[in-house]
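With one protein chain removed, the remaining protein chains of the complex are shown where they sit.
Coming up: chain A.
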């Protein structure tokens, strides 16, 4: 779904990771500049868009959150389809969430398209005292598996915008049409009125 129009491109980005790793918080910080201390595990919106400006172009991310369907490993193939980028999130204070992140990477490698840009993100980097996953360990894993790695804090905003900008930079400029694309149905006035011969 990475489609380019001149220098502006649209890219579908999916978030993966353990429940509680901070996927939604990262998006909220990136899209709205907000942080909510006790974010409910399922937020009422699962679809955001935000544009990142690069030197000579813009990338509009269509960001898909899991809507809680990852809790019992019940994400639909629809979720991965046509994704140009993925952020796999773990919690640096939780070793288990890092192990799960690795499983999500495997799942992506099986389901996603091969030139997807993948970012491994160790979130909650503000909680240094409680750190359980060493940055070096994650860095090594990321390198071995073709991901780029950053530690972030949705709470302090550290590195959050950087993850998205880095993804934008790494997106292939001229994405070959990997997936057939069709039309998106829109209702009413958002669309130019159909010049149809049919009745009102």
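Here is the rule we go by: contacts are C-beta pairs under 8 Å (C-beta built on N, C-alpha and C of every residue); 3 or more make two chains touch, one makes a residue touch a chain; residues count from 1.
Definition applied: contacts and distances are computed from a predicted model.
*Asks:* Match the chain absent from this complex view to the correct UniProt protein name in "Ribosomal RNA-processing protein 7-domain-containing protein", "Rab escort protein 1", "U3 small nucleolar RNA-associated protein 22" or "General transcription and DNA repair factor IIH subunit TFB4".
*Replies:* The chain we cannot see is, by its UniProt record, "Rab escort protein 1".
*Asks:* Which residue from A:31, A:127 or A:158 sits in contact with the chain not drawn here?
*Replies:* Final answer for the missing-chain contact: A:31.
*Asks:* Extract the touching residues of chain A with respect to the undisplayed chain.
*Replies:* 31, 42, 44-50, 60, 62, 67-69, 71-74, 76-79, 81, 103, 107, 179-187, 190-192, 194-200
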